[in-house]
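Scroll down for the structure; my scribbles are underneath it.
Every protein chain but one is kept in place in this view of the complex.
Residue numbering begins at 1 within each chain, and the chains themselves are lettered A and B in the order written.
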Amino acid sequence: MAHSTGSVTHLERHHAHHFKTAHEEFEACKQGMWIFLVTEVLFFAGMFMAYAVLRVLYPDMMKAAHQLLDWKKGALNTVILITSSLTMALAVSAAQRGEKQKIIRYLWMTLICAGGFMVVKYFEYAHKIHEHILPGALYQYKELTMAKVPLFLSVYFVMTGIHGLHVLIGMGVIYWLIRRASRNEFGPSYFTPVEITGLYWHFVDLVWIYLFPLLYLVS
Amino acid sequence: MTKLLLCLITLGNNAFAATLPVAGTDIAKSWDAVYWFLVYLSLVFFVGIVAAMVWFAIRYRKEKNRKPKYIHGHTGLEVIWTVIPTILLFVCFGWGWAVYQDMIHAPANAMEVHVIGKQWSWQFVYKNGTSVTNDLYVPVNRPVKLIMSSEDVLHAFFIPNFRVKSDVVPGMYTSVWFEAKLPGIHQVYCTEYCGTVHSGMLARLIVLTDDQWKDWLSGKKIDVDSLPADPTFPGYRANRLGEGMPEAVAGSTGGQKQLTLADKGKAVVTAKACIACHSVDGSKMVGPSYKGLYGREEKVVANGKTITVKADDNYIRESIENPLAKVVEGYPPSMPPYKGQLSEEEILSVIEYIKSLK
Partner (left out) sequence: MAHTSSAHGSNYLNHSHGIKSWLTTLDHKRIGLMYFVVIMMMFLLGGIFALLVRWELFAPGLQFFSSPDKYNQAFTYHGAIMVFMVVIPLIPAAIGNCVLPMQLGAKDVAFPRWNLISYYVYILGATIAAATLFINQVDTGWTFYAPYSIRTGTSTTLVLLGAFIMGFSSILTGLNFIVTVHKLRAPGLTWDRLPLFIWAVYATSIIQVLATPVLAITLLLLVLERTIGIGIFDPKLGGDPVLFQHFFWFYSHPAVYIMVLPAMGVISDVIPAFSRKPIFGYKAIAAATFGIALVAFVVWGHHMFVSGQSEFANFVFSFLTMLVAVPTGVKVFSWIATMYKGSLRLDTPMLYAFGFLFVFTIGGLTGVFLAVVSTDVHLTATYFVVAHFHYVMVGGTLLAFLAGLHYWFPKFSGKMYNEGPARLASWLIMIGFNVTFFPQFILGALGMPRRYADYLPQFTSLNQVSTVGSWFLGVGFLIVLVNIILAIRNGKPAGDNPWGALTLEWQAPSPPPHENFFHEPVVTEGPYEYRGEKALMGGNA
């Protein structure tokens, strides 16, 4: 069908034939991504609700439990993700102008930041697993035996785990964009995938901006 | 002819009325009034809608009316059928809410019985320590409040004849109350799905006359089979799972000699050394005294803020299981949590003991 294949360059690319113009297709894809992000907001909202319930019911527990987290690593990750959002934005604007080398360079920088985020996350998780600072029934940390603390860790692991999964998926998509960019598929007339991946990536970043203070800086 | 008509109306009325259980309390009667109001209101709308539909289908079918009229709407009509139902609905809401207020707020002098739901039986624990499985004995014409919790999964306690129902939830207390007007046996069901024997998790509510109640309290055996059967289904016996014989909690069987629930609570607070920090005479120790605590409005620190809570069953339960959630103002947050260390029955006996220290 009319979707692109690897050999088509961005100048020759046709839009899918049920759209009247390429612009209409671009607008549709962008709207689709926005709606998808609304879905994502509601998905995370469930966990934020669970968090809010715990916070209201057991404020002291939350205060005590958050000290099990390493706010320095969290802050480092915040900086890394904000940087990656910036490079992603630069990649999008490069794609709009069709500057192939710049697209690829900025996408690689975004990918490296995302990888760095996951590495920091790995060290955080590894430490907690080693100390048995684990969710719910698995919690066996002797230093803090306050009631309901394991629930805080359940929320922490589920929220950061699902967020981490989003980062991993984003990394896969960014790598796919790099491959397509090096085949010269993006340019002023067609940069939809870069644009909507950008939207997704900013969303993932934004979720972390909320997660970091809520989980690491309870006060 | 008139006689026949009257007869038919009476018959119809009785048949109609037979679609609800008997009203075993005064509140059930006011509940019925709301219900029948809703039934008749619904009938008016239903008959109107269906009659219009059938009439149009006959009157305006193609053969009778070849040329349809070109109409898009009628603002007046649309306003009417938006506004009138809205008003009626809020009448329903208001009336329903008023009755609900009576249904949930038990009078202060209500006799309390504890209910523990478990897969798959009902345990009823009285203040004097008596514990009965699947048979709930209560006196007629006295308000009774059931304070309920579950040992495992969700259950629900349902007495159709009294129109009361509540989920029975592990980890918290819920309650229903009633003032039985009809002596005899009433059916109790579990109405929250709880596994294999859910449909067998039945109990009998046995409403005793004053004399019978005195007998039962003094440990005499009541001949349940001679009591009036469930008046909703006169031809049938009420059912319960298993044997429903009273069994004493503390092992002794002689009605008055057994430990009361409050006594049992006293034993628990002694054994668990609660009294090391909580006095029973009103004197201030590490924690607040039990004396006069129950039902008092307490200033507590929660979420860093000072709020006022009533020291009721759920508060005391929370303070046993998770004491730091709401610490009474002026006391240190130093009590360890007792979650999982006390059985359902031990917790409610402690609450009962605190209640007894007026």
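Please note the rule applied: a contact is a pair of C-beta atoms (placed from the backbone, for glycine too) under 8 Å apart; a residue touches a chain by one contact, two chains touch by 3 or more.
Only a predicted model underlies this, so the values are computations on that prediction, with no experimental measurement involved.
For the options A:A50, A:L144 or A:L206, the residue in contact with the chain missing from this view is A:A50. Listed residues A:L151, A:V167, A:A181 or A:L214: the one in touch with the omitted chain is A:L151. For the chain left out of this panel, the touching residue among B:C194, B:L259, B:C274 or B:I316 is B:C194. From the options B:V153, B:A302 or B:V328, the residue with contact to the chain not on display is B:V153. Touch with the hidden chain on the side of subunit B covers residues 19-21, 31, 34-35, 38, 42, 45-46, 49-50, 52-53, 56-57, 60-62, 65-74, 77-78, 81-82, 85-86, 89-90, 92-93, 95-97, 99-100, 103-104, 152-154, 156, 158, 160-161, 163-167, 169-172, 174, 187, 189-200, 202, 232-233, 235-236, 239, 322, 339-340. Interface with the hidden chain, as seen from subunit A, comprises residues 1, 3, 16-19, 24, 27-29, 31-32, 35-36, 38-40, 42-47, 49-50, 53, 135-138, 147-148, 150-151, 154-155, 157-158, 162.
Here, only the chains that are shown with their structure count from here on.
A separation of 48 Å divides the Cα centre of subunit A from that of subunit B. Those residues of subunit B that touch subunit A in the shared complex are 302-304, 321-322, 324-325, 333, 337, 339.
Across the interface of their complex, subunit B is touched by residues 56-61, 146-148 of subunit A.
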